Structure formats: structure tokens, C-alpha cells
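Every protein chain except one is present and positioned as in the full complex.
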Amino acid sequence: MVDTALKRGRNAVVLSLHIPEPEGRPGDPADFSKIKLPEPGEVRRPPIEVEPAEIRDLAFTLIRVLDREGRAVGPWDPRLPAETLRQGLRHMVLTRAYDDRMYRAQRQGKTSFYMKCTGEEAVAIAAAQALEFDDMCFPTYRQQGLLVARGYALVDMMHQVYSNARDPLKGRQLPIMYSSRQFGFFSISGNLGTQYGQAVGWAMASAYKGDSRIAAAWIGEGATAEGDFHNALTFASVYRAPVILNIVNNQYAISAFHGIAGGQRSTFASRGIGYGLPALRVDGNDYLAVYAATAWAAERARSNLGATVIELYTYRAEGHSTSDDPSRYRPQEERERWPLGDPINRLKQHLIAIGAWSEAQHKALEAECAEAVRAALKEAESVGTLGQSRPSAKEMFEDVYKEMPWHLRRQRQEAGV
Amino acid sequence: MVDTALKRGRNAVVLSLHIPEPEGRPGDPADFSKIKLPEPGEVRRPPIEVEPAEIRDLAFTLIRVLDREGRAVGPWDPRLPAETLRQGLRHMVLTRAYDDRMYRAQRQGKTSFYMKCTGEEAVAIAAAQALEFDDMCFPTYRQQGLLVARGYALVDMMHQVYSNARDPLKGRQLPIMYSSRQFGFFSISGNLGTQYGQAVGWAMASAYKGDSRIAAAWIGEGATAEGDFHNALTFASVYRAPVILNIVNNQYAISAFHGIAGGQRSTFASRGIGYGLPALRVDGNDYLAVYAATAWAAERARSNLGATVIELYTYRAEGHSTSDDPSRYRPQEERERWPLGDPINRLKQHLIAIGAWSEAQHKALEAECAEAVRAALKEAESVGTLGQSRPSAKEMFEDVYKEMPWHLRRQRQEAGV
Amino acid sequence: MPTMNMIQALNSALDVKLNDDPNVLIFGEDVGYFGGVFRVTEGLQKKYGATRCFDAPIAEGGIVAAAIGMGAYGLRPVVEIQFADYIYPAYDQLVSEAARLRYRSAGDFTAPLTVRSPYGGGIFGGQTHSQSVEALFTHVAGLKTVIPSTPYDAKGLLIAAIEDDDPVIFLEPKRIYNGPFDGHHERPVQPWSKHPASEVPEGRYTVPLGQAAVVREGADVTVLAYGTMVHVALASAAEAGVDAEVIDLRTLIPLDIETVQASVKKTGRCVIVHEATRTSGFGAELSALVQEHCFFHLEAPIERVTGWDTPYPHAFEWDYFPGPARVIAALRRVMEG
Partner (left out) sequence: MPTMNMIQALNSALDVKLNDDPNVLIFGEDVGYFGGVFRVTEGLQKKYGATRCFDAPIAEGGIVAAAIGMGAYGLRPVVEIQFADYIYPAYDQLVSEAARLRYRSAGDFTAPLTVRSPYGGGIFGGQTHSQSVEALFTHVAGLKTVIPSTPYDAKGLLIAAIEDDDPVIFLEPKRIYNGPFDGHHERPVQPWSKHPASEVPEGRYTVPLGQAAVVREGADVTVLAYGTMVHVALASAAEAGVDAEVIDLRTLIPLDIETVQASVKKTGRCVIVHEATRTSGFGAELSALVQEHCFFHLEAPIERVTGWDTPYPHAFEWDYFPGPARVIAALRRVMEG
């Protein structure tokens, strides 16, 4: 027996399935007119003790420090010494030079794969500088800048990319999947998002031990859709884990524009609100803004106030990887039209504006970084590129377990290595 | 070479791990003083076309219609005919009678397991009445009220609980894991949360086909922590799926209080904000409020405006299941102190207040429902209880695939059935 | 008849089904406008519109959950998991939901979805773009697992999978998307166009699920293989000069036990070849079944030639891959045995 109340008239609208579409495709003009940018310096900087509920608006705006003229304005200016800024600039220039060179190496057939972070250098480098050296980073494949900023040797990165005899990862990992406990750089997984909850666990462990180290994690806006993202935010919220949860919104996930991850309906920072986490939305191409937001979140975490979500709003200036060709799915001149510019140019302009840098110095820096990359490359290639040199094939069977069980010993024999 | 900037002084606070604790444990007084309740009628009712961004506050308040005197007040009053209310009351009373009887049956050893929805009847029943009969429901094990309200035969529910020869699910499912396509009740899974994303897929299919049917899903506040919850909200947001995403916050997940799911840091409704979904927080023990919120969300969905998140704020008045004893982990008198009362009492009071019901009628209704349950039970038990009667053991091998492959045919022979 | 590589053949299967059946729709990461990272869905969005073939969020669990819901509604969703290595977030939805829905609802609801995923190694993809995951699905009652080895089979099996009323895991050996691969990585790549099975009809046809193909008849030893390894097995048998009967299983579940058993009863010897890690791989099940069905016919121990029980290591691709040298050695061992 069915309720009559259940059988009312129905809305006349016919349902239809909505598929998000980007503003433009190849051949279309680049159109960023929908992006609303607050003025630099406009967004307030609350004390770290603020209740997350009081700063929900910060998830929907954009923290910016550098203005069009390269001046640092507003409460989020971290007021860094010029020396720190110059170091940051150097790390960014070096990272870009490294990326360009290794991309070329892949094109020359010296390795199988490469991924650049061009246009997103500030995201990793300003954060590395705002963190302590022994804070643990849980990066994606696009934060190689962390290693560069922390002084990891370029040549070791190259050995990894070449899977050669000196590869610190013993030929086991795809290029760019670096790992270094000493440099606080957690082993990169090919599986998107998995590191996010692990970072929370690491931070919980640090808190459990009464340590003072915190964790920081990065995830792409595309990968926020994974369940791991949700798990990380839940655990970070419930246990007040001392962790910084960075979302790098570079507008693309391979060919998929941010709308496929939900970016047309809300900001990625705003995901934090439902967990009661403070969430900041930051100009990711503004070195000072990234530094300031990271420092704010780090201080909160270190004060036992728990996790912060930071969306870093940036643009993936090049292809997803060496396997990708972005001209197949997005307007050609987007890169040039990106309204938040290039992080290196902007920091350079700022240093010049404050009288701490010059075009000549910048040229010299570029030359120096190119030379550093060249020298490292020479050394790495003297060991060998992919296929020319590699660790002992025995390594294939090591480290599956701490001690090799009989079946792997037997397989190693069978393999004759 | 390590940046000097990376080696600054460190905050002196020693980190510590925060483990959420409830307000009280067995032996403590029940303490709900932290719950802030707006007045009934206080919360505005926006038009369905409202931009989700304009109603974020609705995720942090509580939509209430029934006041302390049983009057329906404010803009969310659905103004239902008395007949609809009386039907709702009947469904709730019947569901409770059914639950009580089947719980007893389990205690008598007539089946292996049972779960009640006591105190949460309005959640399912008001929703069932606000939806169309052919809208598809994706429930948890605590929305048996949907079946009752849609007129599914009690005796068939009992056959399922007894896994007897007439069990519509052929003895394959744990008791209470009902399924009925005809009654728009999706097969319940033992795995928490899995139905949430499936509901979104069903709704996407309906939109894809230009249908007018919508989907509604339910999830417990504890299960919102699963990745499936996040997946569902992402897909619902991205594709504007015509689906109602209900979160039943009954304060507990087995022994874990809501804080273990993040309930001390934000509301569960507010999870919707980060996806740009409208989110309503509703008194789940207020039949009228549940009806009104469901109707609002259903109208939005049917108007191609997409999904709505609804948190139904309620209280699990009894144990999690027949395997549970809540006196081991929560204060005894919480149930009595729950500030939002009992949904049956409150609707009864309202009907009496509007002159459409009386104590005598209520007594008669209770007797009638008890009798309906008794009659159905008699019929079910005439077929048999668990172990006394069951479908043919052949059924063990059917429906694994549409057609039985050779290995199952052989196993069926081996089993001799 | 047109000549197609495996990508084109799969694309053609999807094209046929999108055209035939309005209830078929396709979604997955990068499959819409872009046409998929391996181009299998190229042109389909343009031809059929965005609601028939569209991008999905990077949430494999969400993709499969949505597909199950659509299947329950009555559609026939075909989803792509970009690499089989990334199927694990969807594992619960596949194992607990898709596989069991018909059973637990007594046939009331079904999940007739097809999950396509490029799988296997040999492309220097490192440990997260090379995995062979089939055994994680063959253990699960309610799922079918299909692996093609040629363009012709790929198209016919994919159409059969989409038309099948049960959930199908359809694994595409990505190493042979563009050409057959005999395991001799040092030799130049051969295009499909030189292989007879690259002749693929334009329209609809099916290769039925559950039927193996004897791709080489032989008297001395039975080689059980699927996907890329079929080509490696054929080349190895030729090089070893062993008169092997090579069986391309094509569907792992339901397995074509009759073809397997008839062959082993004839040859009395059996070598099983797969790329997945050995322990608890599908080869274990094949070995157990052959042993159970053909015990009294076996003249030598059944051999398994497989990937090692390690992740797929980038620099050691060809040490890991069970190539001709190892297959030949196994063939020789069983012939001596």
C-alpha cells in the first residue's frame, strides 16, 4: 500500500547531465577573465590562535604580497632579509635550469621520463625556506624544488633520473621519484595522493613523541579527488596533527582542467572548512605570499594548534610530463596570459625594486646555475645514462624485505644475478 | 649546502597528540550543554535557485520547525495535510514496533543479528514521504523506515531477517540488508559508505537519460570518514547530479562518539561547502523539518540544479546492533536527556496540537501496529526462522554470474546440492 | 578489411558500442576531449558528445562507484582506469560491490560495467606503470577477467565484455598496443600491420568470453599464456625448436578449462607464462588446475615463468620481464623432465 502523498506531480524540467567545460580549447583565445583577484595586500593576516571558524573567508580570497610593481605590500609581507630572498631566487633559477636540462636529456634518449615544475617553483622553494630543515616533506613529483632548496646534490638527482650505477634508489624507481630521509624528502610514490595521509601520520608520530618537527605535504588539485585527500583532512582535524596540507592548484591534471576536480564550484582551499581546519588561498607564484602562508601554518602547527590547508594558486606552464603535449587540449597562449605571472620574474622584480638585485646580477645567476647544472650533468653522465650504466641487478631482489626470504633467494639464483 | 635561513630558532612548545574525548562516559552525567540550538522557525528558507555560496551559514545552524509546544513555526513548515502527517506517524510507530519485535526475535535465537533505528525514524520516513515513489534510495542499514513508508510488506522484511525459504534475498544476506528495486530501495552493503558514490552514479544516469527521477543516499556520520563519501561529493558537484546526500548524525558509530569522525571541529553538513554544494543542517527528530529539507533538496535536484547535502542531527537511542551494549561506553541517561526529543512523540504532540490526533487514537494506532507486526511475524514464522527453513542450497551458486560458469557448476555438484 | 593496431581496434569497439547502444557511455581520467593517455578514446567525445565520453575526477573509487550506480540504473558504463597500477583505490567498489551486487540482491540489481585498464610492463614505466594485477581479480567471485593479445581479439572481446551482463575487468597489455612484442627488446619494434590479427572488421563482432584460442598447435608441451606473453611464448617455442602447443587464454575467468585440459592431456607437459609476480599469481591457479585435471598425464613438473616477486624495477626491466631466454629454458627443462 503506497502513500498517496508519495504520488504528487513532478517538476516538468527534464534532467540533463552536466559535463564541465573549460573556458577554452586549442584554437580559442586564452580566457582568464573569470578569475577574480583581490588586490595585493588586501587580505588580513589573523593571529595564529584564531578560531578556524572566524577565517572561513580566507579560503575564498587570495593572499598576495607582491604588487604589479614588485613591491611587497600588506600584512602578509614576511619581511625577509634580502639574503634570504636572493637564496630563494637562486633556488628557483637553479630548479628551472635543472628541469630544462633534464627534459632535454629525456628528449635525447638518455632516460625514459621527466617532469618539470616550470612556473611553480615558488610553491616548493618558498615553503622549503619557511620550514625547518628537519621538518618532513611529503611531496608530489612536482616539488623537486624542495630538494634543490635544501641543498641536495643535483648530481644525485641526476643519478636517480638516469637510474645509473650511482642512483641512490638503486635503479628501482621511475625518474624523478626521489627519496631522501636525510633531506626530509619522503619517497615519492607514483600513486597520486597516497602521501597525504602518510604525512598526517608522520605528524601524529611527531606529536606523540613530544618532538618539535612538523610535516608538510603537497598534492595536486587533480589528486584532491582521491579518497586519501579526505582521509588526510579527517585525521589531521581529529588528532590536530602538526602538518601543513598544501594543495597545488596549477589548473591542470594532465589534460583535465581544474573543473573536473570540482574547481568551478568552489575553491580547493575551501575543502578544509568542513573539517574545521583553517584554510588559506595563496598566490602560488608570489614567493613572499607562499613563504608567509607557510610560516603562519608552521607556527600554528608548532604551537600545537594543528593543521592548516593551503591552496597554492598557480599555473602549470609546460606539459604534464615528457609524455604530454598540452597544445592538444588547451589554448596556446594561456601561459603568457596567466594573470599571476611567473614566480622567478616576480621575485627578481621585487629584489630589483628594493635595490637588492640587478639585471646584471640576474644574468650572472642564470649563468652560474646553468654552469652548476652542466657540471653536475657531466659528472652524472660520466657514470652513465639509462641503460648505459646501472646498479647491480642483484639490487632487484634487495629491500623487498629487510631479510631476503628463500623464494627471493631462489629467484635471484634463477635470474643468475 | 644548507640555507642558513632554514636554521632558525624553534617554537618552544612541545608537541603533543590530541585524542578527542566525549563529554561523558558510563557513570558520568549526560551532558549536552555544548549543543547550541537555534530557535524553531529561526532559520531562513532560501529559494531553491540560491547560489550555494550564499547559504553557507545553513550548514552551521539547525533547521527546526516544531517548537516545544508542538507548533509548526517558520519558513520551513512544509504545511502538510493532516492526512500526510498521520501517515507519517503511522509509519514511524510501525517501524518502531517492527524493530522492537525483531530485536526480540534475535534475542530469542530466531536469527543471527538485528539493528534498530529507534529514535531516528523521522530521518527515513519523512524523506520517503517527501520523495516520489520511484526515486531511488541508497540507504544504510538504519533506514528500514523507507521500506515501511513505501509499503513494502513487513512479512517480506521478516523473511529476509530469518533467511527462510521465502527470503527475497535467497538466504544470501545478513539480516536487515534488504534490497528491492521495485520499492526503490538499493541493496544494502555491509561495507560502509559504498552506496554513496553509487547513488551519485545512479543520479547521473537518470540525468543522462533525461529522466525525472532523482536519487537519495544516506550515510552515518561515522562513515563520512570513508573515501567513498568524498568521492560522492566530488562527483555530485562536478556533474551536478540530481541526488540528495543525507548524513545521519546520530552521535555514535558503534562506540565512537561523533568527535572521532571530526564532529567536534565542524558540522558534518559543512563538509558540503568545499565542493560548492548547498548544505542544510536539520533537526532529524523533527518530522516536519526533515520533510521540508528533503522536499527543498528534491525540488532543486529535479530542477537540474544538482545535489544537496543534508545533515540530519539525531540520536541513536539504542545499541548499535544486537551485538552491542552501549552502557559500556556512554552515560546511561543520555537518551532521556537528548535535547531534541523523540521523533514519534514530537509528531504526535504536533498532531494533537493542531487538533488532528488524540491520545486515544495514538493508543489505537500503537495497538494496530503491534497487531500488524504480530500477524506478519506469525506468517513469517510459519515459514520458519533462521536454520529452521531456508531457500534451496542451490541458491548458493546462483547469481554469482548471470550464467553459471563451469567451475561453479562443478562446485555445486561437489557440494551435492 | 582495415588494418588496425590494438589501440585502433579498441577505439573501434567503443565506437561500435556507442553507436549501437544509447546506454553505453565512457568516462575516466583524460578520456574525454583528450582521448586518453593512450588515445584509446580518441575522437569519441567529438563524435558522440560530451555526455557519452567524458573526463572524470582522479578518484578511481569514485569512477567505479558511479559506474555501479549507472549499471544499477540500466546503463552499460565503460570506464578507463588510466593504469592498472592505479586500480587499487577502486578495489573495494569492485570486490565488495560490483562483484557481489547481483548475488546479494538475488538478481534484482546488477552492475554490468566494463573496466578497461592498460596493464603490464615493458615500456620502462617503473614500478607504478607496469603492474599485472589480474590475480587480484581472478580470486574474486562475480568478476570476469579478460586480456586480449591481438587487435582482432581486442575489439571482439571488448564488445563482448560491454555486452556482458556481469562486471568485466578488461586488461589491455600496453606493451603491445602498437605492435606485437616477442620479448626481444633489443630488436626493432614490429608494427601490427605485419600480423594477420591486425585485420579487423569495421563493424560489430564478438569474440566470446570464456573461450581460449590455440594459437599454435603442437605435440610436445602446452604453453599457457595471455596478453603480451602469448607473443613471447610463440617466439620462444620457435627459437627453442620445441613443438609447443601455445594457448592464448584470452579470458582468465571464466577459464576455458576444456581447451587447457585437452591440450595438456595430449602433450603431457605444461609451461605457464605470465608477467605478474609469481607467488599467488594466476599461474598458481593454472598450475593447480592442470595438476588436478591432468595429473595422470603429466610427464614433467609444470613450470611457471613469471615476473619475480619484487616490484617492477625501472633499470632492470629486461631482467624482470620473463623474456624468451627464460621461457626457452623452461621449455627445455620440461622437455628433459
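So that you can tell them apart, the chains are marked A, B and C in the order they are listed, and the count of residues begins at 1 in each.
Throughout what follows, a residue touches a chain if its C-beta (ideal position, glycine included) is under 8 Å from a C-beta of that chain, and two chains touch if they have at least 3 such contacts.
Computed from a predicted structure; not experimentally measured.
J.: Could you tell me which shown chains are touched by the chain that is not displayed?
T.: Computed over the complete complex, the missing chain touches A, B, C.
J.: Based on the whole complex, identify which of A:17, A:203 or A:393 touches the chain you can't see.
T.: The single option touching the absent chain is A:203.
J.: Determine which one of C:152, C:181, C:282 or C:321 touches the chain that has been left out.
T.: Residue touching the absent chain, from the options given: C:282.
J.: For the chain that's not shown, point to the residue among C:72, C:111, C:136 or C:157 touching it.
T.: C:136
J.: In the complete complex, which positions of chain B touch the hidden chain?
T.: Its contact residues with the unshown chain are 16-17, 19, 21, 25, 112-113, 163-164, 167, 170-175, 177, 189-193, 222-223, 225-228, 253-256, 260-262, 323, 328-329, 386, 390-391, 393, 395-397, 400, 407-408, 411, 414-415, 417.
J.: Could you please point out the chain C residues that touch the chain left off the display?
T.: The list for chain C reads 61, 85, 88-89, 91-92, 95-96, 100, 103-104, 127-128, 135-136, 138-142, 253, 276-277, 279-285, 287-288, 291-292, 295-296, 298, 300-304, 308-311.
J.: What does the interface between chain A and the hidden chain look like in terms of residue numbers?
T.: Given the touch definition above, chain A has residues 136, 138, 168-170, 172-173, 177, 179-181, 186-187, 189-191, 194, 196-206, 208-209, 215, 227-228, 230-232, 234-235, 238, 398-402, 405-407 touching the missing chain.
The definition used in the following text is that only the chains that are shown with their structure count from here on.
J.: So, what's the distance in Å between the C-alpha centres of chain C and chain B?
T.: 41
J.: So which bits of chain A are touching at least two other chains?
T.: 16-17, 19, 225-228, 260-262, in rising order.
J.: Using the touch rule from the top of the page, what residues of chain C touch 2 or more other chains?
T.: In chain C, 51, 56-57, 59, 61-62, 89 touch at least two other chains.
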